[in-house]
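Omission of a single protein chain aside, the complex is shown with its protein chains in their original locations.
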Amino acid sequence: MKPRLAVIKLASCDGCQVTLLDLEDELLAIGEALDVAHFTEASSRFDPDGPFDLTLIEGSVSQPRQIPIVRHARAMSKRLVAIGACANTGGLQALRNWANHEEYLSLVYARPEYIETLAESKPVSELVPVDFELNGCPPDRHQLLEVITAFLVGRRPNIRSESVCLECKRAGHVCVHVAYGIPCLGPVTQAGCGALCPGKRRGCYSCFGPRENANTGSLADDLERKGLPPAEVARRFRLIYGWAPPFRAESARREKP
Amino acid sequence: MQDGVAAAMESLDLFRQLTEAQRRSLAALARLEDLPQDAVLLRTGEASARLWVVLEGRVALSLDVPGAVEALLLTLGRGELVGWSSMLPAPRPRAVANARALEPARLLAFDAGDLQRLCEADHEIGWVVMRSVLAAVGRRLTETRLQLLDVYGKRP
Amino acid sequence: MTAQALARDDLGALFDALRAEGYRVVGPTLRDDAIVLADLRGPEDLPAGWTVRQGPGTYRVERRDDEALFGFAVGQHSWKGFLFPSRERLVEMRREDGALEHRPAARDAAPLAFLGVRGCDLAAIEVQDRTFMRGRHVDPGYDARRRAAFVVAVDCLEAGDLCFCASMGTGPGVERGFDLRLTELGPRFLVAVGSARGASVAARLPLRAAPAGDERRRRDGLDDARAHMGRTMQADDLPGLLFGNLDHPRWDDVAARCLACANCTLVCPTCFCFSVETVSDLSGTEARRDRAWDSCFTVQHGQIHGATFRPRIKDRYRQWLTHKLGAWVSQFGVSGCTGCGRCIAWCPVGIDLTEEVAAIRATSRPAVAMPPPPAPAPAVREPMVPATARVTAVRRETDDVVTLRIAHEIAFRPGQFHMLGLPAIGEVPISIAGGDGRSVDHTIRAVGAVSGALAALEPGHALGIRGPFGSAWPLEACVGRPVVVVAGGVGLAPLRAALDTMAARPLDYPSVRLLYGARTPADLLFTDDLQRWAADPRFAVRVTVDHAGADWRGDVGVVTRLITDVPPDAVALVCGPEMMMGFSVRALCAAGLPAERAYVSMERNMACAVAHCGRCQLGPYFVCRDGPVFRFDRIARLFDQEGF
Partner (left out) sequence: MTDGERTFRVDLMTRVEGEGRFELRVRDGVVERAVLSIYEAPRFFEAFVRGRSIFEVPDIVARICGICPVAYQMSAVRALEEALGLSPTPTLRALRRLFYCGEWISSHALHVFLLHAPDFLGFPGALEMAAAGHRDLVERGLRIKKVGNAILERIGGRAVHPISARVGGFTRLPTPAELGALRDDVARALDEAEIATRWAAGLDFPAFEQDYVFVSLVGDAYPLEWADEFAVSGRGTLPIADFERVCVEAQVPWSNALQARLDDGRTYLTGPLARFAHNAARLHPRAAALAPPAPVRNPHASIVVRCVEIVHALAEALDLIEAYAPEGPAYLEAAPRESTGLGATEAPRGLLYHRYAIGPDGLVREAAIVPPTSQNQARIEQDLIGMAPQLLTMEHERATRLCEQLIRAYDPCISCATHFLTLDIERVTP
């Protein structure tokens, strides 16, 4: 019996699932190695009931109806992996967690009574324990493949919580922060993207979220020394992984007058 | 018999700091007890009236675990105290563990009431005795902490 | 011989000559507003008329008021990227139908010519040579690239803002180690030949006698550079100073600023730490091990099955600086710092190691003595390619511990370890628990993915094996003395072969006391062996457990309770969890044993096992090379030091 894979979606842009479909060279091999039992974006043959050997869950929990979906996924999955920023920490849409929810609803929808949403966009791990969290908005497709492979062969995925700077230096990119004075969140951001932004002469905006032991305070001080107003520093930490605790705390500190 | 007590006391590190006269005063309160294997010294819930020092053999402290097998907490050997809580001021706590001889054992037994009265009357002896008790209790506390750390347990 | 010169306009001839001799020329060029090292087509790719202005955390290229070709200080890139590439495949593996094949990865050996190597950077190459080529194990890829590389060195006649090579004795002039050396003197280069290969290339160049005074101009330029270094470092006694001040408050101060981003280590031309990753296809049929630059600033670098030795940024910065400026000398006989200043420029928040060292020195406690480096002994090539071996027997010791007997003809000394691996899963160090010359025993506790997979092997299964590695128990020093063996948990496994050796040599080992602690009676290893040893009249075996039921007739309590009446002339061998070893050694010493007669077996995350990857460092030591068995007094200072 082939291991059974499920791909489940919550509140999201579908980019993580698209990333899985972007594994053009490996997609058919994945289909051969695994029984893709539930992946509604890819197939009309689906089985929401399970059980599953590996479940990839994309998106944040932002509607009441999603709560039982997540609990069921946990109960029916040997391994539950939260993929992407939304599933990790609530995602970009967690920006609304700082705002008045009712006000947001009325701003977007004239008749908010039709719409059922939770007051906060939550990570999956707030509801159920997850076996692994794959960072990234979107995750890197090679890392996604590595997660699937690692679970198939029975080892821990080679996903490191180091800073983007390591990947950046390994790639030989010139440091944009030092050489051009472009503010870069690479030092506090988890690697995995391949240091894309510095490679395109742009500062990292942390779409992979905080790395382990992120010294956000020292970097934020440095950005202020280089002339960024505190409000802008706060904004930079409050973006895609803004709801992740280290970034949330840093943006709160900088926001204060 | 009392000769045996004196010799035993002399052989123990525990009483080395006492003067000859002090050791004699203490020896007067002690007697030797020879226990067969599995003999019970203390049972959970009893108010102990004696303090023992192990001379030979081993004594096991154990805990009754409701619905499970009795758990061994510690084995005590030569020179170690059994029933130290009898030295606490009244009302003495009741024993929270069982003590039994794991094998045929010889112990030096003190009547706790007599011992406390002697310590009260002669603070110099009292100081040495209580320091020895404290040292033994302290060591046991440290060792218990190490056990709690579960150093051989599986790390993630 | 008169000095020779090459006209600037003839520099193209140097490129031609190098290409004619088969070299690919790499050197500095201006790209994306920075001077980087890359393939060069000819002199036109050199950064003519450019210089750099650097400060802590900043780097900017600027126009010079002349057209000098080498008028700039070193940039972010170093030659390390060519000799020790940031990613490299080490081993390829294939498992199919029960067969398992290991083979070294193919290597691209196109010889490189490094054009424009500064003194500091040439020194850095020689520092890395010691890591990868001069130890017992030789890295074949590095060795091949290094031996093939042609070095065109360039003197620095101007000091950079962050340079302190004069302090470290590596520059500004280049005096040896080059094939050719250029000194840029306006319209011409003074050329020196440093090797036969250099002479061969020089013979193809239109050299002319240098004008009188050029040699003096060179010396004056170097003196001027030396006098205007942007930074200085008082380099004497640094190892002892830093290791004597591991509790200095400055570490907390710098930790508040340090991002632990690892930039300093990756731009450093001598930092060599790497991690080894196992990569496989979906089926696990094809797998490989790759290495990638790593850093002591990452959490993985100091991690061993879940435990983190350097959890705080403070621990990591201190590890870096004490290693770079201190431990390096004990490990390789040279400082790890060449004074190039890269770590200052490329630190995003501008931390300056010269400033940190000065601050520590200003209020320091006395320096301590450091161990001397081992003698170089290159011997083993391809140390990363495992042999394939098969499991012949499996014995279950406890719920989660098994002993594998592996057919492998190898000589080992008790206390050493092997790297055991499975192609798609990974590799872990496992101590040798016994052997008879035709097979080895490995006792494995299933704690992680790799150990779990190894513990699940069955007779007939194949695995990869490398080694044996590391130091052994001092069995010869024990001859004629009472031996106290203290073991905790699976820590009995690395001692088993030593105990068997002592059991087999009654005249040499008249008295052996084994004190063994475990979690519960069910967790005791080698119960047959324990009975066998206990039956030997020279052996006294005492076993204690932390928890037991009423049917247990042995001792209950921590293993240190068994440490009494230690003979004053005894030797103690201790192995178990670090916490247990610490308490045991302290109890042994309290019982009168001198610390130099206590030996412990340390565990760190050995990844290469050959003193190349830097992950198992313990202060001045590599656990894989200088350990795992250490005389306790040699590591006592670091033993209880948080962050080591």
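In this document, chain identifiers A, B and C correspond to the written order of the chains, with residue numbering beginning at 1 in each.
Keep in mind that, in the parts below, contacts are C-beta pairs under 8 Å (C-beta built on N, C-alpha and C of every residue); 3 or more make two chains touch, one makes a residue touch a chain.
The structure presented is a predicted model; accordingly, all values stated were derived computationally and were not measured.
Undergrad: From the touch rule at the top of the page, work out which displayed chains the omitted chain touches.
TA: Counting the whole assembly, the omitted chain is in touch with A.
Undergrad: If I consider the whole complex, including the chain that's not displayed, which of A:T55, A:Q93, A:Q190 or A:S251 touches that chain?
TA: Only one listed residue reaches the unshown chain, and that is A:Q93.
Undergrad: Given the full complex, what residues of chain A touch the hidden partner chain?
TA: That gives, for chain A, the contact residues 9-19, 21-22, 24-25, 27-28, 31-32, 36, 39-46, 48, 59, 62-63, 65-66, 91-93, 95-96, 99, 104-105, 107-111, 114-115, 117, 121, 137-138, 140, 193, 196-197, 199-202, 205, 207, 232, 235, 239-240.
To be clear about the criterion, only the chains that are shown with their structure count from here on.
Undergrad: Could you classify the connectivity of these chains, where an edge means two chains touch, as line, ring, star, complete or other?
TA: Here the contact pattern is a line, an open path with two ends.
Undergrad: State which chain is most central when centres are taken as means of Cα atoms.
TA: Central chain: C.
Undergrad: Quick one: in the complex, what on chain C touches chain B?
TA: Per the touch definition, chain C meets chain B at residues 305-307, 400, 445, 447, 488-490, 517-519, 523, 544, 546-558, 560-561, 576-577, 579-580, 583.
Undergrad: Of all residues in chain A, which touch chain C in the complex?
TA: 26, 29-30, 33, 146, 148-149, 152-156, 158, 160-163, 165-166, 169-172, 174-175, 177-181, 184, 186-188, 201, 212-213, 215, 217-219, 221-222
Undergrad: If you look only at chain C, which of its residues touch chain A in the complex?
TA: That would be residues 31-34, 36, 57-60, 76-77, 81, 86-87, 256-263, 266-267, 275, 277-284, 292-295, 297-300, 311-313, 345-350, 424-426, 448-450, 452-453 of chain C.
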